[in-house]
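Written below as structure tokens is the structure these notes are about.
For this depiction, one protein chain was excluded, whereas all remaining protein chains were kept in their positions.
Just so it is clear, A, B and C label the chains in written order, and each chain counts residues from 1 on its own.
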Amino acid sequence: MLDADFFRRWLVAAAASVEREADRLTELDSAIGDADHGSNLRRGFTAVTAVLDEDAPATPGAVLTLAGRQLISTVGGASGPLYGTLLRRTGKALGEEAEVTRERFAEAFAAGVAAVGQLGGAGAGDKTMLDALLPATEVLAASFDDAAEAARAGAEATVPLQARKGRASYLGERSIGHQDPGATSAALLVEALARTARNGGAA
Amino acid sequence: MLDADFFRRWLVAAAASVEREADRLTELDSAIGDADHGSNLRRGFTAVTAVLDEDAPATPGAVLTLAGRQLISTVGGASGPLYGTLLRRTGKALGEEAEVTRERFAEAFAAGVAAVGQLGGAGAGDKTMLDALLPATEVLAASFDDAAEAARAGAEATVPLQARKGRASYLGERSIGHQDPGATSAALLVEALARTARNGGAA
Amino acid sequence: MKMLINVPETVVADALRGMAAAHPELTVDVENRVVVRADAPVAGKVGLVSGGGSGHEPLHAGFVGPGMLSAACAGEVFTSPVPDQMVRAATAVDSGAGVLFVVKNYTGDVLNFEMAAELAEDDGVQVAQVVVDDDVAVSDSTFTAGRRGTGATLFVEKIAGAAADEGAPLERVAAVARQVNGASRSFGVALSAVTTPAKGSPTFDLPAGELELGIGIHGEPGRERRPMMTSREIADFAVSAVLEDLRPAGPVIALVNGMGATPLLELYGFNAEVRRVLSERGVRVARSLVGNYVTSLDMAGCSVTLCQADEELLRLWDAPVETAALRWGR
Partner (left out) sequence: MKMLINVPETVVADALRGMAAAHPELTVDVENRVVVRADAPVAGKVGLVSGGGSGHEPLHAGFVGPGMLSAACAGEVFTSPVPDQMVRAATAVDSGAGVLFVVKNYTGDVLNFEMAAELAEDDGVQVAQVVVDDDVAVSDSTFTAGRRGTGATLFVEKIAGAAADEGAPLERVAAVARQVNGASRSFGVALSAVTTPAKGSPTFDLPAGELELGIGIHGEPGRERRPMMTSREIADFAVSAVLEDLRPAGPVIALVNGMGATPLLELYGFNAEVRRVLSERGVRVARSLVGNYVTSLDMAGCSVTLCQADEELLRLWDAPVETAALRWGR
């Protein structure tokens, strides 16, 4: 079972990944965007760990909802509302339960990912964070490690795609040949989840 | 004896030197000034040859006065009024004679150089065009070739000087180690004079 | 890349402190990054709120004041502000007559303003939105995020601001804003890439002797790279691109905008070429504006924006405006 602390630790691990990879994310965003994805997420996840430090919500749902709201309030850009919505909707779907099963979480996460799709109007193959999130969702119930692997592969698979959403779409064919920054950060998030579970989190 | 045509040919030769050396003059001005001395003089001497082409004044005095006025009207910057005054005052000092001796010209030229000193308030050693003009004046009556050599040497001798007049003076000690652009162009002028005389001009 | 800054993290807050010091007629909330007309809310008048990533100055905060914006929200450099800022701005300027959000069409701006609109409505503020999308370098299709909002933002903010200043109701102010956006098109060109404080190196490599055509204002590469062109050739290209999309029947308002690092001397020279092309094409320029208004930090380059203007839009354009960056009328 996954409790509030597991989700708190996930977000702290995600924040650490973002911190470590921020320059790379910005570099990727510089090729087909506006060179801020790393600093955007760093700002957001720093705020998330700060708020979770101050205030430790008791349920998985509350942790994710609070984190999502914090991302919305601090990131800005496209990724702020999108990642914020991902966590908030996932959190809301988890309801008020004190502990959730992996399956229950996978279901909620799928709802969160669907909300991202709805908000941004993107689908698979548009070269966005969804290209990492959607494949991860499919196998999340079975294995967090597989989900991490699927997200990573999904992110890498954005390289040959032409972007149809977000800033990279302005480039048309010139967006081909670059990995999408948002898909890359989404993979970091799912990898952090798997790592957290491996480090004795998930029951 | 030197007639109006001799002075016309001198100015045409000077214009050719300026054209050829314009980039070098600008380069020198770029080190201790504002990178325009070459284009300034090119603009001025192009205008001088144009006006002398249209209108061929009958006396040496009229040629130089016209050329001087033209420099004043087209160059701008510090060098425009200074070179303009040099030629105008030299021309005025020559009066209305149809031909002048080398000695007479040397005297008039000295008056022109003095006027430059008065207008700009500079003296020998201030790292200006005067450092080429003053040494030339001293030997001009004896030999145009010697004057050319004196002007060239005078220009080169500006390298170790600290500028006390003009834009280069703003640099203080940082003006040391660079040849003055105005002294360099002044040497071109005197060299053009000697060349014109050698090419069968002076009687 | 050298910058006149302390550390990248504080550039936006530092700039807002400097704005506050320079402009007593503005209320600058540095912590929340909201710039408001000191006399807001103005009784009975619709409030105009805009905002976006920083790095485009004087847009938007430089356009806050009588006759134009009521408030502006400053995001991080090239990053849309967050909904909290927009809600704060909306609440500060709402007199009860409602608030118009002027949103440049970027995914981030649209999503954040959208969320803010919902939250502000929850707080009892009536909100309308106009999305500015004038950049013809991006094709407006399902294969893109749609045309970017660039130079026309100034037109929308000025003209809708004048309508609000006259006391027009929210629907009317929004309708004017939409009309202006619909009648405006832009095209931009970069002679150099942009360097953001956070990244510290140019966002793309632009070799000497090449330029980018069809750039945006966020350091994105353009639609196409070409060998360097003359001012004349650039004007031909940019104006043609605009006129391919906008075929003005009547006179236009023309903005020749600098991207930040292009000297005004060059920009005025470029304006001469733009006017030449327009007159060759039979387009009459009723009003003209030349300067650095919608910039991209230290990018060298320019953009051309044309707005087909009827009598009413020209009247609103000519109406008094009193902001840091745009002022006229009396």
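Following the convention adopted for this analysis, a contact is a pair of C-beta atoms (placed from the backbone, for glycine too) under 8 Å apart; a residue touches a chain by one contact, two chains touch by 3 or more.
What you see is a predicted model; the values in this text were computed from it and never measured.
Partners of the chain left out, restricted to shown chains and counted across the full complex, are B, C.
Listed residues B:1, B:16, B:35 or B:157: the one in touch with the omitted chain is B:35.
Screening B:9, B:167 or B:195 for touch with the missing chain picks out B:167. When the missing chain is restored to the complex, the residue among C:94, C:114 or C:298 that touches it is C:298.
Residue-level contact of chain B with the missing chain is found at 26-27, 30-36, 38-40, 43, 72-82, 119-120, 162, 164-167, 169-172, 174. Taking the complete complex into account, residues 1-7, 10-12, 14-19, 21-23, 54-55, 57-58, 62, 77, 191-192, 208-209, 211, 228, 230-232, 234, 256, 260-273, 275, 285, 288-290, 292, 295, 297-298, 300-302, 327-328, 330 of chain C touch the chain not shown.
The rule is simple: only the chains that are shown with their structure count from here on.
A straight line joining the Cα centres of chain B and chain C is 53 Å long.
Here the CA centre of chain A is 31 Å from the CA centre of chain C.
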